[in-house]
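For reference, the structure is listed below as structure tokens.
Only a single protein chain was left out; the remaining protein chains are all shown in position.
Entry: chain A
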Amino acid sequence: MRRKQRTATAGVLLVAAMALTACATGGSDAADDGTRAITMGVTDPGTLTPGRQLVAYDFNMAVWAPLTFLESDGTLTYVQAESIESDDNTTWTITLKDGWTFHDGTPVTAQSYVDSWNTVAYGPNAFENSGQVANIVGYTDLNPAEGEPTGTEMSGLTVVDDSTFTVELIGPDSQFPLQVSQAQTAMYPMPESAFDDLDAYNTHPIGNGPFELQDDYVENEPMVVTAYEDYAGDEPTTDQITFVPYTDDTTAYTDVQAGNLDISSVPASRLPQADEEFGDSFYSFEAPGISYLGLPLWDERYQDVRVRQAISMAIDRETINDVIYGGAYTPATAFTPAIEPGTPEGICGELCEYDPEAAKALLDEAGGFEGSMEIYFPGGGGLDEFYNAIANNLRQNLGVDATAVPSADWAEFSDKRTASDIDGPFFSRWGALYPSQQATLRPFFVENGGCANCIPWYDESVKAAIDTADATDPGDGSAYADVQELILEEFPAPPLFFETYSYVTSDAISELVTSPVGNPRLTHVELAD
């Protein structure tokens, strides 16, 4: 999801990008005056409000504190929450820690959470991340299919006292504590002042986290956050973070190389050389992202499961990973990323292994493939080499006339995919916001789950199996294995890679730490002396 948006913005404005990036290099180490300050290259966010932001995860995770935090070792710790408990996985009681305040000094109460979640859910507000609260009872009342909603509050949220509230879900869901962890930003609290003027709040958001925003947000200007003195949680290792917007992440990458910037993500075209250029300062964080090769199941040529399996076996994932991604990814062997607990790695078996002869034999057995195959992907996002490599694989191993065709931009691609208006294989990926198989299976395999037509196969039995697993999972993800078996049988789309999110740092940083969502943990950055 987060990379997806980046793809969208990068495309059209190439010339503008070339003009603008020249002057975007202002932010540098402010370490001269003794403060522990770092800079990070980001995409200009546009919106900062947690319920609305699409590309401001790092900023949000610095300015707000989540209820729970999933650590790298897989344990779930409480941050703002004292406890989150349920007897039936349907009604959850959340108790907050005492003494926490927002940056404006007002206390963080149960009411703050309830009001925030209601604001996020309220249809007319059109908050981009409202899907994150969609499983709370009453969400549909605030988002009627037609007309105005009758109320402004979800009936599933009840304030018990200042530090306790209950959440009633539409069905049993064992993964709820994960759904309020660090990257589910729509679940962050907002202070009372926010609700009076949401636009003003977006210009100057006030959170409950370790850092507070200094000045009002101005588009394409660096955002400076400094450590919040009265923060009740663990003290961060830095005093100040400056988020510097870049229109082209290649420029940010080069700026880190030049020492003008401390942290930047690595664009795909730089992955093969990043290790060589940065050595220890190159980090590839395992992330809950997975890419598939989406197949147009509305086209009869892809109806035979053997055709889909042949396509999968004709793709040389190992070599593509080495050549295009510098070995940063992992060839997929299951239908959810390996970092998601309980993922049955290897379930894909030989279907995910490169075997050109077997693939060709399987395709011939299925009656071959007629006509040409145009692999369609969003242009302008640096994906060209990846899809060209897949097209070459399919052309040479299956004898199909395969080519890779980029769209003009993300919007064109997204529109066509949503409208089922693609007649070849296509780009399909999802970066989950919390590492649970649920967070990958739902968007892909449940209709309106989030990733429309990413895998255009919506089967009742799969949905039922996901619901059952949601209700019964003991916490290790083992309940979702049944779902993956069902998917394997139909094999609606070949899984390609378990993704990593890659970053490079300047000499000012000795260690960049991550969490299972794949982003750097900015409160725990270790500075070099």
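As a working rule, a contact is a pair of C-beta atoms (placed from the backbone, for glycine too) under 8 Å apart; a residue touches a chain by one contact, two chains touch by 3 or more; residues count from 1.
What we mean here is this: contacts and distances are computed from a predicted model.
Visitor: Unshown chain, UniProt name, "Peptidase M16", "histidine kinase", "Acyl carrier protein" or "ABC transporter permease"?
Guide: From the choices "Peptidase M16", "histidine kinase", "Acyl carrier protein" or "ABC transporter permease", the unshown chain carries the UniProt name "ABC transporter permease".
Visitor: Taking the entire complex into account, which one of A:41, A:66, A:406 or A:520 touches the absent chain?
Guide: Of these options, the touching residue for the absent chain is A:406.
Visitor: From the listed residues A:220, A:303 or A:396, report the one that touches the chain absent from this view.
Guide: Only one listed residue reaches the unshown chain, and that is A:396.
Visitor: One chain is left out of this view; which of A:379, A:456 or A:520 touches it in the full complex?
Guide: Reading the full complex, the residue touching the unseen chain is A:379.
Visitor: Of the listed residues A:320, A:348 or A:466, which contacts the missing chain in the full complex?
Guide: A:320
Visitor: Considering the entire assembly, which residues of chain A contact the chain that has been omitted?
Guide: 12, 14-15, 250, 269-270, 272-273, 276, 316, 319-320, 323-324, 379-380, 384-385, 388-389, 391-393, 395-396, 403-406, 408, 412
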